[in-house]
Every structure is written in structure tokens, then in C-alpha cells.
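All protein chains of the complex are present and in place, except for one that has been dropped.
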Amino acid sequence: MKFKAADIANLLNGVVKGDVNAEVWTLSKIEEGSEGSISFLANPKYEEYVYTTNSSVVIVNKSFEPSQPINTNLIVVEDAYKAFTVLLNHYNSVKNNKTGIEEFARISETATLGEDVYVGSFSYIGTNVKLGNNVKIYPNCTIGENVTIGDNTILRSGTQIYEDCVVGKDCIIHSNVVIGSDGFGFAPNTDGSYDKIPQIGNVIIEDNVEIGSGSTIDRATMGSTIIRKGAKLDNQIQIAHNVVIGENTVIASQAGIAGSAKVGRNCMIGGQAGLAGHIKIGDFVQIQGQSGINSDIKDGAQLYGSPAINATDYRKSYVYFRKFPSIVKRLDELENKINKTKS
Amino acid sequence: MKFKAADIANLLNGVVKGDVNAEVWTLSKIEEGSEGSISFLANPKYEEYVYTTNSSVVIVNKSFEPSQPINTNLIVVEDAYKAFTVLLNHYNSVKNNKTGIEEFARISETATLGEDVYVGSFSYIGTNVKLGNNVKIYPNCTIGENVTIGDNTILRSGTQIYEDCVVGKDCIIHSNVVIGSDGFGFAPNTDGSYDKIPQIGNVIIEDNVEIGSGSTIDRATMGSTIIRKGAKLDNQIQIAHNVVIGENTVIASQAGIAGSAKVGRNCMIGGQAGLAGHIKIGDFVQIQGQSGINSDIKDGAQLYGSPAINATDYRKSYVYFRKFPSIVKRLDELENKINKTKS
Partner (left out) sequence: MKFKAADIANLLNGVVKGDVNAEVWTLSKIEEGSEGSISFLANPKYEEYVYTTNSSVVIVNKSFEPSQPINTNLIVVEDAYKAFTVLLNHYNSVKNNKTGIEEFARISETATLGEDVYVGSFSYIGTNVKLGNNVKIYPNCTIGENVTIGDNTILRSGTQIYEDCVVGKDCIIHSNVVIGSDGFGFAPNTDGSYDKIPQIGNVIIEDNVEIGSGSTIDRATMGSTIIRKGAKLDNQIQIAHNVVIGENTVIASQAGIAGSAKVGRNCMIGGQAGLAGHIKIGDFVQIQGQSGINSDIKDGAQLYGSPAINATDYRKSYVYFRKFPSIVKRLDELENKINKTKS
């Protein structure tokens, strides 16, 4: 798809300085521009690039005053950064507007589909599944029986959702995510073997949640594992059975939350962090990457270490850990002095 | 499916107190009960809920004596917890009793299938594959050539098994598991590049193993990577080439076992733990989450830390790590005293 500078200026409530017919078909950083690309300049730190860029069009702030000649075409707007985000979203919505049922899709006769739904080839829509309006199911997904998926939600290819789970509206589930697999529950026998504890609950994903590729979210033993609205999960996150993740909580990649842990809202959990089972994390808690949390945590706490303690305390202790050999040397010297003194 | 209280009492060798015709169609915790659900009361701690629950039926112990009026229907059994587990298993076996070959399944002419096998749409059964009786292959699985899968084993959707691997009886393999991918073996060249070392072994999963969603198990360079009977692996576990996991060993999510490590039987390995390659872990070893093991470990050891040491020792040392600033302050003060004394 090609667009003219004039059309884009119109979309962004901007004014073209230069060729209104200049054509663009991709987006790029200003320092990586090429013919046909559109870029933006918001941060004055990058001003030099606007004089040398190969981008065909650059979006700039109203307040920008060139100090050298400009060889590209400008679109002048109130706020270049915001305008570029508008453009990005427009670009993405045009790109991801697939609709219809592709060949080799398998849709149960008892499933109900909203308007403008897309189901890609090799995707399996089980019995009694309900897909809202504008739901997009990319190829190679399996949606188990009785699953409900809300309006505008996108499932990228290879995602697997077990029976009875619920996904809200406006969610994005990336490739190869698993939702609703059995929780890890076993009862030990006297001979050292284990009996499986049946896992008959489900997973509920509320509205406006994004889940990164390769993440796994187990169903509850009974009741529901819940990801509350607005939560954002990065790639390869593990959420165990009966966990609750609070509203707007953000979890970086490869973190793991063990069974029945409850995480509050607006928390930030760093990559590769691990939370033990059956603990309660307050709201607005910040957990440094690779930390291990094994007890209840108050609202607003900042944590680091394994097991985690207050982040500032951890950093202080770690400074001394790094100096441990010299600290022990000081102790050695003191002992020598004392022993000399005594003798 | 709806069941009457009388039928369930019959299944559980229990007696109904209340309406023998009360109908139930789902299971729930006693505190989350709703019309049509059946719950249980085993732990006296939860007794209060039996007087207020909305569950239509509650299973109780013979020994339970109500201290208030009961508004629901009871089924009285010898052991309510065990009875509920029987009910759960019954519920699950009724639910997962799919059989037959769905449309758009691709089964090689040279594959052999036992009785009551289920193969879902978009699943690929390669040449010479052998599926035992009652095997269930959910949609979007790929089973490579010469693979053997034992009776009653379930593969959930999206699971990929490479050629020549063997899966035993009564196993559950959850979604998006990979079994038999190449081990990570490369020989360095003088120019800094690497040549691939071909990985021609396989993976053997013995009977009664459960593997969590998103886990990956690499084939051996030569010979076999082996998961022994009764082992339970949680989600996103990584098992490298030529590893052996002993009988009934339990591994929590996101743990990784490097190449050629041998793990004994009845071990418990915590989440996000990492085991180095070519080490030998004894039987009944317990490894705390996030620990890193880089040497051979004796039977029954309990480990913590990275690198891991005896778990009790780690916890003791960590108490002092937390107090490190105050310990250094004490050292400072001692030095000051000594220096004053000397001057």
C-alpha cells in the first residue's frame, strides 16, 4: 500500500512542507530512513538526522525550526511523537484486518461466531465455542469446547486454549501460548509414586490483556486462574493454577508465578523472577529481574534477590559481597593485631 | 450432563440426606458453590460454609455432625476428600472420552492404530507410527516417523514429537510440548564458527509420566534421553540431550537440566532451578527453586543457592548477607578501637 504525503497530513491534522505527492509505503527510524519510508523527529537530540535522512517524509513538531537546508518532505503537526503513534496504529489496523473463514478451518456446528471474524486454515473451533465480533484466529490454533472469546481479540498462530476457558475483549494472545493446561497437582502415595489431582477449574483472561509468545497459563484445580484487565505478560511467562494477576500488572519475560499466588494491581515483575506458591503480593510492588519471592509482600515494596529483600538493602549488601575478600582480609589483620597485643 | 444426588451417592457408596433427586452438573469449592454444583467438606476449618453454601449437594464425612440447620443436600461417605477425588476422576474420564478420526487428520498408511484411538483435525501421524489402545491425539500435533505411543496416553493440542521417539502408557503430554528436538551440540572450528554434531539418538518417555505445556525434551546425540516412569514435569521444563530423569522425580516449572546430567529417583526439583551438564544427582534429593547445581549430589541432600550448597547452610549465610552493612560497621568500629588503642 502506498500513501501520499497529503493523505497522511490529512489523517494527522498536519501540513505538508514540500511535495504533497511524495509517496511512502513503510515506516522507519529517521536514522535508518530509505526511499518510500516515513519517519518522525520529536527528540531534539536526533535533529541532525533530519538534514541527512533518506526518508521520503518526516513528521516534525510545529515548534521545530530548521537550522540547515532540508532535503526531505516534512509534515508539520502539533506533537510529532503522538502523530507517529496514530500513524503506527493506523498502519497496524490496515495490516491486521483479515476476515472470513479460510479453507481447511474446522468450526464446530455448535460454535457461534460474531461479525467480521477471521478463522485461519488449520484452526479448530470446538463445540459450543463463542467468538465475539471482529475476533481474529490465525492458523494452527485449537480452541477447546465451551471457550468464550470477546470482541476484537486476536489469537496469533499456534495458540492452544483448553476447554471451558474465557478470554475477554481487546486481548492479544501471541503465538504458541497455552491457556488452560492442567495445574501441576499430585498426591503422593506411600510407594513414592504420585496420583494426579484432577484439575477441573478454568482460566479467565479479562479485557485488554496481552500475552507474549510461548507463555503458559494453567487452569485452576477448582475455580479459576485469573488474569485481570489491562495486565501485560511478556514471552515465556508461566502462570500456575489458581493464580490471580491484578489489573494493569506488567510481567517481563520468563518470570514464573507458582500455584495460588495472588499478585496485586499495577505491579512490575522483572524477567526471570520467580514467585512461590500461596503468597500474596500487594499493589504497586516492583520486583527486580531474577528475584525469588517466598513470602507475602506489602503494597509498594521494591524487592531484589533470591530470596528477595528490600531492593536498596540488597544492593547495599551486594556491594559488600563483591568486597568480601578484602573484608575478610581486614578481619584477618585485626585478629593478628589483637593476638600480638595479647601475647 | 446432569446427575442426580442418588446416582452420585451410589457411585461413592454414600447415603443422601435431603433430596435424592437434586440435580448437579458441575463441581466447585464449597465457598464458591452455585445452583447445580456439588462440593465437599473434609477440613473442619471450612465447616461454616456448609450452612451458607449455594451448592446443590455437599459430600461430607460420616463423622460430621451439623451444629446449625443445613439448607443443602448432603451425601454422607466414609471419607469426603477421597470420595470427591473419585468423583473428579469420573468427571474427567467422561469428559475426555473422544474417539475416532476427525476430518483433516493425516494418518500415514503405514501407521498402526489401536482400539478407541482419537486423532483430532490437523494432526499428522507419520510413517510407521504405532499408537496403542485408547490413545488420544488432540488437534495440531505432529508425530514423526517410527514413533511409538503406549495405551491410554493423551497428547494435548500442538504437541510435536520428532522421529524415532518412544512414549509409554498412561502418559499425559500437555499442549505445545516438543519431544525429540536435536540436542545442542556443536564442534568449534578455528575461525570461530561451529559445525553441528548430528543428533541421532531419541527420547524415551516411560509409563505414567506427565509433561507440562511448553516443555522441551531433546533427543540424545546417540542413545536415549530418558524420562523414567512416574516422573512429573511441570510447564516450560528444558531437558537436554542424554539426560536421565529418575522414577517419580518431580520437577517444577521453568527448571532446566543440561546435557548428560543424570537425576535419581523421587527427587524434587524447584522452579527455575538449573542443573549443569554431566553431573549425577542421587535419589530423594531436594533442590530449592532458582538454585544452580554444578557438581554431583549425594542421596537425600537438600540444596539451595547458585551455586547451590546445603539448604540450611545457605539460609544461615543469607541471614548474614542481609545484615552485611551492619556487620561491616562492626568491623569498622573494631578497627577504630584497635587503632586508638595502639596510638
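Every chain is named by a letter (A and B) in the order it is written, and numbering of its residues begins at 1.
Note that in this section contacts are C-beta pairs under 8 Å (C-beta built on N, C-alpha and C of every residue); 3 or more make two chains touch, one makes a residue touch a chain.
Remember, it's a predicted structure, so these values are computed and weren't measured experimentally.
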Among B:72, B:238, B:266 or B:288, the residue in touch with the chain that has been omitted: B:238
Which residue of A:11, A:27 or A:70 touches the chain not shown here: A:27
Residue numbers in subunit B that touch the chain omitted from display: 104, 106, 122, 124, 140-142, 144, 158, 160, 162-163, 176, 178, 181-182, 184, 186-187, 192-198, 200, 214-216, 218, 222-223, 236, 238, 240, 254, 256, 258, 272, 274, 276, 290, 292, 306-307, 309, 313, 316-317, 320-321, 327, 330-331, 334, 337-338, 341
Hidden partner chain, residues of subunit A it touches: 27-29, 32, 85, 88-89, 91-92, 95, 102-104, 120-122, 138-140, 156-158, 172, 174-176, 208, 210, 212-214, 230, 232, 234-236, 247-248, 250, 252-254, 265-266, 271-272, 289-290, 306, 318, 321-325, 327-328, 331, 334-335, 338, 341-342
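Operating definition for what follows: only the chains that are shown with their structure count from here on.
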Superposition rotation for subunit A onto subunit B, Cα-based, multiple of 5°: 120
Subunit A and subunit B, separation of their C-alpha mean positions in angstrom: 26
